[in-house]
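Sending over a structure as structure tokens; questions will come in a sec.
Apart from one protein chain that is not included, each protein chain of the complex appears where it belongs.
Each chain gets a letter, A, B and C, in the order it is written, and its residues are counted from 1.
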Amino acid sequence: MIEITESVLDTNKVINSVMDPGCGGLNVFIGNVRNNTKGKEVVHLEFEAYYEMAINELQKIAEEAKSEFNVSKMAIVHRTGKVEIGEAAVVIAVAAPHRDAAFKACRFAIDTLKQTVPIWKKEVFEDGEVWVSAHP
Amino acid sequence: MIEITESVLDTNKVINSVMDPGCGGLNVFIGNVRNNTKGKEVVHLEFEAYYEMAINELQKIAEEAKSEFNVSKMAIVHRTGKVEIGEAAVVIAVAAPHRDAAFKACRFAIDTLKQTVPIWKKEVFEDGEVWVSAHP
Amino acid sequence: MKLNVLLFGVTKDIIGGTTTSVTLEDSSVLGLKSKLFDDYPKLKGLNSLLIAVNNEYADDDLIIKSSDEVAIIPPVSGG
Partner (left out) sequence: MKLNVLLFGVTKDIIGGTTTSVTLEDSSVLGLKSKLFDDYPKLKGLNSLLIAVNNEYADDDLIIKSSDEVAIIPPVSGG
């Protein structure tokens, strides 16, 4: 399950999509919208994706995770559009026969996603907005 | 939320219990019952807990995780009694301002749980049963 | 001292039942372990054997009182 959607993310659905009777360890990462960034209050976030390319890059991450670590299934869903405080922007679920691979593959996936997947986050404050990481 | 229960674990409820608007990273570990152990088919598992002491030890893990890592909330629920293939035996959820702490604290919790918490797992096969890790 | 000891996991199978009564001369944790190993030599075959006193893992030199809740903790395998 690789998906980019404007809808609220359904964590249960993502977890269930990787369930496998041969897997003893599932690791899940949920990236939520925080109410502040460096102490400054955030009103909400807005995410924009270069949809086709982002799906491609997410698929590469899932494939690389499966070849690098002993994992059976990986699901990555990312939200776009306006995301409110406390809502999930990204959910990654990984199932593996053993927990070590599940933890490592999940960590690899979120770290790589933040580096390579063409998705952009705009933080909206009371007094303005900023594209995250754009400028030094 | 620290709990030992004979009921089917509700992953969503565990995750929701650690949700916090100040937390950007949630990590969740789900330990599922596998259909095999070292290639031998498992029919189901049975878990037994020394209830009061196990709750104590789980609370110690949550407290140590919070003091060792920068995490806000941790929930650990463990199932007892008969657990079928594919069902969760344990769910751990951790919320932290940043993902690194969430991953590390969750890993610490499951690793420590397996070493210190007085819960015992019996694997039931077609031709017998065995208390896991009891003998060399 | 006569002590009632809680049993879990594989020790229930080795000793029989969910509790067992032990009569101790040396009422330290080490004394209890020695008595158990003498009475049930199969316990020596386990990967480990710890004693919990009042819901805490106990050191060998702790002296057990008759009012304490005492349990035998074979190798744990939760998760």
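Please note the rule applied: contacts are C-beta pairs under 8 Å (C-beta built on N, C-alpha and C of every residue); 3 or more make two chains touch, one makes a residue touch a chain.
Since we're looking at a predicted model, the values are computed, not measured.
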item	value
Neighbouring displayed chains - absent chain, whole complex	A
Full-complex contact with the absent chain, from A:A75, A:A93 or A:L113	A:L113
Hidden partner chain, residues of chain A it touches	31, 47-50, 52-54, 56, 78, 89-90, 110, 113-122, 131-136
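Everything that follows uses one rule, which is that only the chains that are shown with their structure count from here on.
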item	value
Between chain A and chain B, centroid-to-centroid distance (C-alpha), Å	23
Distance between the centres, which are taken as Cα means, of chain C and chain A, whole angstrom	48
Residues of chain C whose C-beta touches two or more other chains	none
Contacts with two or more other chains, residues of chain A listed in rising order	none
